[in-house]
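Structure below; questions to follow.
Selected chains only, in their assembly positions.
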Amino acid sequence: MAIQVAVCGPRDCTVKDARNAQEIGRLLAERDAVVICGGYTGVMAAVAAGARSAGGTVVGILSRPDREHANPDLSIVIPTGAGEARNNIIVNSGDAVIVIGGSWGTLSELALAMRHGRAPVVQLGGWRLLDQHGDPVPGVRHATSPEHALELTGLWL
Amino acid sequence: MAIQVAVCGPRDCTVKDARNAQEIGRLLAERDAVVICGGYTGVMAAVAAGARSAGGTVVGILSRPDREHANPDLSIVIPTGAGEARNNIIVNSGDAVIVIGGSWGTLSELALAMRHGRAPVVQLGGWRLLDQHGDPVPGVRHATSPEHALELTGLWL
Amino acid sequence: MAIQVAVCGPRDCTVKDARNAQEIGRLLAERDAVVICGGYTGVMAAVAAGARSAGGTVVGILSRPDREHANPDLSIVIPTGAGEARNNIIVNSGDAVIVIGGSWGTLSELALAMRHGRAPVVQLGGWRLLDQHGDPVPGVRHATSPEHALELTGLWL
């Protein structure tokens, strides 16, 4: 079975986030990893486009019960009908989880992935967390580039 | 995007159900359809084995949040952590739904697929439904063989 | 903690089903049982109205993520946003499950309740199931009246 990497990020993302997502999609496909994403627009569409440009496989885990608004670069579509609960399914499906950029939905995916605790979680850009004492909350691995993000997953050591 | 066919059936299935499931898996793979199944044992394992024997792609939508007990013939694993709610996700993911054999879990998938109403539902073996007046409940297409089941999906006319 | 009884049935129900549901709601409220239902129209609205008429508590487990279309007789509203997966939550929440009338959604609830296996399942009206040999599938308790349905739950022996 191929390695599966969940890639999460906002619908309304920055140009830089989209570029990072596309590059990460391409790099994952080159390593024969299956990309798991939310299947809609923004970071989800960019990572799918990047992976498909390199012949990769992309699974879209949709919130809707049908294929409406799914992006055109998905290889496999899973219309969960589970609403935002599908975020859980996305992060459960990754041997690693890469989070690009910041939004409330994206933060929920990062938090669920850390809560789940079964896969390394890598963040590229986006929001930062401070604990009650003003110190950074530990656990998430912070990458400075797409290549660095893949390296920090620890999947290709 | 490839055609996706959901195949449902009991964990504890009859030898005949398993044989039918394996044959349907093989036939779907030969037609380049992606098989969506529950990813565990019984009919789920048989359809996966059949599809893989013909080089097909099999997606296992698991009830657990991890890969424990997943069968070895899955190409892609989606550990939903959603419990029996994953039955909904399986049937939503099919351009057609094929139900093999009878059990309460299998019946829930057949019922959810009919409720969903977006894809043809084909049954091979298993239980029958009578309405309040003792008449057969219409809607499900009853097949007499694996080949007939594929034909009744209407996907390859 | 009060006894909780899940009551399931079609949106588009018969007059008789609605009358049965209303009576069951009333009888449950008189026994201080909390009614768990799907929160919308048809059997769901009738059981809620019956329970409220006798001062009972009714919990509506909605498929939508908001309160739109919820019926006015709910005491507590749980907008799951889980789509049809909410059927699972309804049946899991009952110390007993009473199913009134027939529809695909209702059948999915009956099947999920039997699959769950933790609570008695009582059916009043609706569809019948035959196995591969044409024999009735055992397990569901068939009631002939609202009073009989409560009796068959075994909760008030």
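First chain written, first letter: the chains are A, B and C, and each begins at residue 1.
Following the convention adopted for this analysis, a residue touches a chain if its C-beta (ideal position, glycine included) is under 8 Å from a C-beta of that chain, and two chains touch if they have at least 3 such contacts.
These numbers come from a predicted model, not from an experiment.
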Given 3 visible subunits, total identical subunits the whole complex contains: 4
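By definition in this document, only the chains that are shown with their structure count from here on.
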Euclidean distance of C-alpha centroids - chain A vs chain C, Å: 39
Mean-CA-position distance for chain B and chain A (Å): 29
Residues of chain B engaged with two or more neighbouring chains: 82, 85, 88, 116
Of all residues in chain B, those that touch chain A in their complex: 1-2, 4, 34, 36, 57, 59, 61, 65-66, 74-82, 85, 88-89, 92-93, 116, 118
List of chain B residues in touch with chain C within their complex: 82-85, 87-88, 102-105, 107-108, 111-112, 114-116, 125-132, 134, 137, 139
Residues of chain A defined as touching chain C within the complex: 65, 81-85
